[in-house]
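One chain of protein is taken out of this complex; the other chains stay put.
Labels A, B and C are assigned to the chains in the order they are written; within every chain, residues are numbered from 1.
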Amino acid sequence: MCEHPLPENSGKDPVTPRTDDEKQAVVNRLRRIEGQVRGIQKMVEDDRYCVDILVQISAIDKALKRVGYSLLERHTHHCVKDAIQKGDGDEAIDELMKVVQQFSK
Amino acid sequence: MCEHPLPENSGKDPVTPRTDDEKQAVVNRLRRIEGQVRGIQKMVEDDRYCVDILVQISAIDKALKRVGYSLLERHTHHCVKDAIQKGDGDEAIDELMKVVQQFSK
Amino acid sequence: MCEHPLPENSGKDPVTPRTDDEKQAVVNRLRRIEGQVRGIQKMVEDDRYCVDILVQISAIDKALKRVGYSLLERHTHHCVKDAIQKGDGDEAIDELMKVVQQFSK
Partner (left out) sequence: MCEHPLPENSGKDPVTPRTDDEKQAVVNRLRRIEGQVRGIQKMVEDDRYCVDILVQISAIDKALKRVGYSLLERHTHHCVKDAIQKGDGDEAIDELMKVVQQFSK
């Protein structure tokens, strides 16, 4: 499972632009994650117990994956669906499968 | 695999205090991760392509796991080893196994 | 991420029946995995070194995931695509997202 990874910048756009509310909801979740990452920095500086830090890292990891899944969901319901409806689905599906694999490793 | 999770705060301390250099190295990696999380916020605000954002999230996830593994390694080489040498190893090993499981889910 | 799991038996069928060649290819991979699982039983009976057994388990795990991804790919290229073309895509996409999540945990 070490095939060609997806490019960092595909040059594509979302088929349906995100609404301001959608953007805000994702940004809010990412801000909370950013705060959690800062929280761990403090735990390290305070020389806190390793396992306690690991529990926090594991919580951030899960929060990050949840954001990822919600983006994946939106992407499939909009971009992939739209591509399929335009008869252009196979490429979109291949890309989707690739990101799913990269994401679950 | 949904047993009792580890507590958020165990009240324990690392057996060997982290040196300033060790702390700095971990904090630097976490700062870079914090910057990456902010980078994704900008990608969302700029309405960038979902898959491009997912590729970044997946990169952060891997960076976070690497920090986790390095903490795990230090923890095992110091706290767990020390507990075993003091004849107190079984509890430390159980805790280690728990955090490994929580971490790899 | 501990929502309602997917049912064991949905009562559905693949929209495009698998050809005999397709079936055979998947069955062959599963037979190899079955053989690997038997191989580990022997390793346990022969009291082989734990880490060597774990390396094998990890290899089986990866082989199993690869089979899973190939089924997922076919499912998306056929069943999900077909549902979307029939205007019935959202349910199929929700199911797909659910199985992706269950699978990558």
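Here, contacts are C-beta pairs under 8 Å (C-beta built on N, C-alpha and C of every residue); 3 or more make two chains touch, one makes a residue touch a chain.
Quantities reported herein were computed from a predicted structural model and do not represent experimental measurements.
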May I ask you to name the displayed chains that the omitted chain touches in the full complex? B, C
Of the listed residues B:Asn9, B:Gln24 or B:Ser104, which contacts the missing chain in the full complex? B:Ser104
Missing-chain contacts on subunit B, rising order, are 1, 62, 65-66, 69, 72-73, 76-77, 80-81, 84-85, 89-90, 93, 96-97, 100-101, 103-104
Which positions on subunit C touch the chain that was left off? 5-14, 17-18, 23, 26-27, 30-31, 33-34, 37-38, 40-41, 44-45, 47-58, 60-61, 64-65, 67-68, 71-72, 74-75, 79, 95-96, 99, 102-103, 105
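Operating definition for what follows: only the chains that are shown with their structure count from here on.
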At the interface of subunit A with subunit B, does the proportion of residue numbers present on both copies reach over half, so same, or stay under half, so different? same
Note: subunit C sits from subunit A at a C-alpha centroid distance in Å of 23
Distance from the mean Cα position of subunit C to that of subunit B, given in whole angstrom: 29
In subunit A, which residues are in touch with two or more of the other chains? 65, 72, 96, 103
